[in-house]
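Note that this complex is displayed minus one protein chain, with the remaining chains in position.
== chain A ==
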Amino acid sequence: SLSSKDKDAVKALWGKIADKAEEIGADALGRMLAVYPQTKTYFSHWKDLSPGSAPVNKHGKTIMGGLVDAVASIDDLNAGLLALSELHAFTLRVDPANFKILSHCILVQLAVKFPKDFTPEVHLSYDKFFSAVARALAEKYR
């Protein structure tokens, strides 16, 4: 579970992330679609899945908005992400294995964007945070 050290590390870097949230979200999502082509199956209704396209940018922004909520609810992720969990469980029905895939792509994007800040300890805290978010998102699945 997230220690107070983890929460502090997440919040500390989040300030810098929030400034470029849309760009980071869009890049991470574009990266995921390129590296894990099977994830494209969830977006067959988009005209354009290429990096930098309008649907990818818009959806990257949406995802980062969700993560903003997660950081704000870091002390009770199940409660804070309840509505999003229901959305993913009943409407989107995204296989939870994909949460790990997207998390990895966001971590890579953070390394690209903040090479000096993304130390092994910060990486550890973010990996734990994203795992906790994924668990909360999967809460309502069954």
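A few notes on this one:
The working rule: contacts are C-beta pairs under 8 Å (C-beta built on N, C-alpha and C of every residue); 3 or more make two chains touch, one makes a residue touch a chain; residues count from 1.
Everything that follows uses one rule, which is that contacts and distances are computed from a predicted model.
Note on the omitted subunit: UniProt lists it as "Globin domain-containing protein", one of the names in "Globin domain-containing protein", "60S ribosomal protein L4", "Signal transduction response regulator receiver domain" or "Serine/threonine-protein phosphatase 2A 55 kDa regulatory subunit B". Only one residue from A:G30, A:G60 or A:G80 touches the chain missing from this view: A:G30. Check A:D69, A:D95 or A:D127 against the missing chain and you find that the one touching it is A:D127.
In the complete complex, the residue from A:A12, A:A54, A:L92 or A:V112 that touches the missing chain is A:V112. Residues of chain A in touch with the missing chain: 30-35, 51, 104, 107-108, 111-112, 115, 118-121, 123-124, 127.
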